[in-house]
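Structure, as structure tokens:
Below is a slice of the complex: some chains, not all, each in place.
Labels run A and B following the written order; every chain starts at residue 1.
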Amino acid sequence: MSLTPFKVPIVPELRKNTILSLLAKGLRTSERDLVTPRIVRVKTGVIERAEGSAQVELGNTKVLVGVKTDVGAPFRDTPDEGVITVNAELVPLASPLFEPGPPDENAIELARVVDRSIRETNAVDRKSLAIIPGSKVWVIHVDIYVLDHDGNLFDASMLATMAALMDTKLPDYEELETGEIILDRSKKTMPLKINKKVLTVNIAKIGDYLVVDPDLDEETVADTRIVIAYDEEGNIVGIQKSGPGAMTREEILKAVDIGREAVKIYFKSLEEATTSAE
Amino acid sequence: MGKAIGVKLIDELGRRHDGRLPDQMRPVKMRINVLENADGSALVEYGRTRILAAVYGPREPVQKFMALPDRALLRVRYHMAPFSTEERKSPAPSRREIELSKVIREAFEDIILVKYFPRTAIDIFLEVLQADGGTRTAAVTAASLALANAGIPMKALVAGVAVGKIEGQLVLDVDEIEDGSGEADMPVAYAPDIEKITLFQLNGVLTREELERGLDMALNAIRELVELEKRTLKEEYVSTEEV
């Protein structure tokens, strides 16, 4: 069941007015224009013992993603494909708004949006994750860990996930005569096969303005938000309207166009981080 | 998911596996006042997809500390009956159901005039009795009818439909077979009278041009669905098969 959040901070009307009057001048409280994300920092390999990892800072928002791998059974309808799971934890360390407990609807939505972006584009080649087709495949666990929440967890999580997957190397293994697979996690050599890179752009509608990468203040006063996933060719590979409120047809199409430009900045950060890491 | 490999889903004449044209809805049925206890209720069918909606409220919130000082608390539960799917679904809420409950709630937060009813709760309970694709959008339609049936004031009626892309072509109101082998699925909910899109998702890949075309296909269909809603609210029952 989903409930109207009843513990959100109430944003003073004044704050909203300030934000709106800045937007009318093309400005934002964080000193950037409407279509530019905050400063992005991507770092891979931050958890040495994980098979892959990345930390992303998007302004003051900080997200850590770790990838662990295991050997398991494939799904019955895709016997020759590996399995990828995405889980998100909004740990209470990250915000006074988060409480300990199982993932709530926000964490689940976050994980599922990231999951679909990867899955629908076959971003990670799942066929290459079969070890013994029909019985043993790689299971890739992507765990999104939010460390500091200052808005726009979507883009930060997607970027960290993509970077962590690109950072991932599968452990060496030995196949016993019994068919059992023995992992040697001390040696990780085989990188994941990445078919496609996918990132999202989160755009908030505040009054009549569309702003890229809203910070927490902006999210709180926003009328609604839309998260759009793109591949490197600019195809639209996933969308989620998130948050109460509505948009017009024209606003959606405009957001798609704004996002397609903005995502290039994220792709650039991703590329710098993943090539510098080599 | 019954991914039918090798089966053509659109024939050379542009007809879909069930004979529909690309921009054609399945037969739609709407009925209100189907439950006694609920303050409002509706049954909506898109083909074999069948949704039962009940609305309770405005009433005192079950847990009083949740009451909001300036508006009604909205509670939405999208839930699948265990027998609604091909393989039995556990009645415990899945991650998918939790997400869909959220996006459907958010589709109505700005539609219901919640400011009229501070300190109360309005509950929308949606049961998928049979699932054959498009359950979340049919659920939005059913919720809109049940809210109106309960006399809850709204800015406008809302309806939903999904557009899919199969075999390179955009099609309206995808069913489960089409969804299972489709390239994209785009559920949309819309309130035509105020021109607001209140639910919007895309799973899969579309070009910018396809997105715009698909969106318009959905909005056109929703305009008709909302007209059906209006007739249903007058006549209690409407079926496009009978038309």
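In this section, contacts are C-beta pairs under 8 Å (C-beta built on N, C-alpha and C of every residue); 3 or more make two chains touch, one makes a residue touch a chain.
This one's a predicted model, so the numbers in the text were calculated from it and none came from an experiment.
**Q** What is the full stoichiometry, given one copy per chain type is shown?
**A** Here the complete complex works out to A x3, B x3.
Methods note: only the chains that are shown with their structure count from here on.
**Q** Take the average of all CA coordinates in subunit A, do the same for subunit B, and state the distance between these two points in whole angstrom.
**A** 27
**Q** Per the contact definition, I'd like the list of subunit B residues that touch subunit A in the complex.
**A** Residues in contact with subunit A: 1, 3, 65-68, 71-77, 93, 95-96, 98-99, 101-106, 109-111, 114, 184, 186, 191, 195-208, 211-212, 215-216, 219.
**Q** Which positions of subunit A touch subunit B when the two form their complex?
**A** 1-4, 6, 77, 105-106, 108-109, 111-112, 116, 120-121, 223-224, 226, 231, 234-249, 252-253, 256-257, 260
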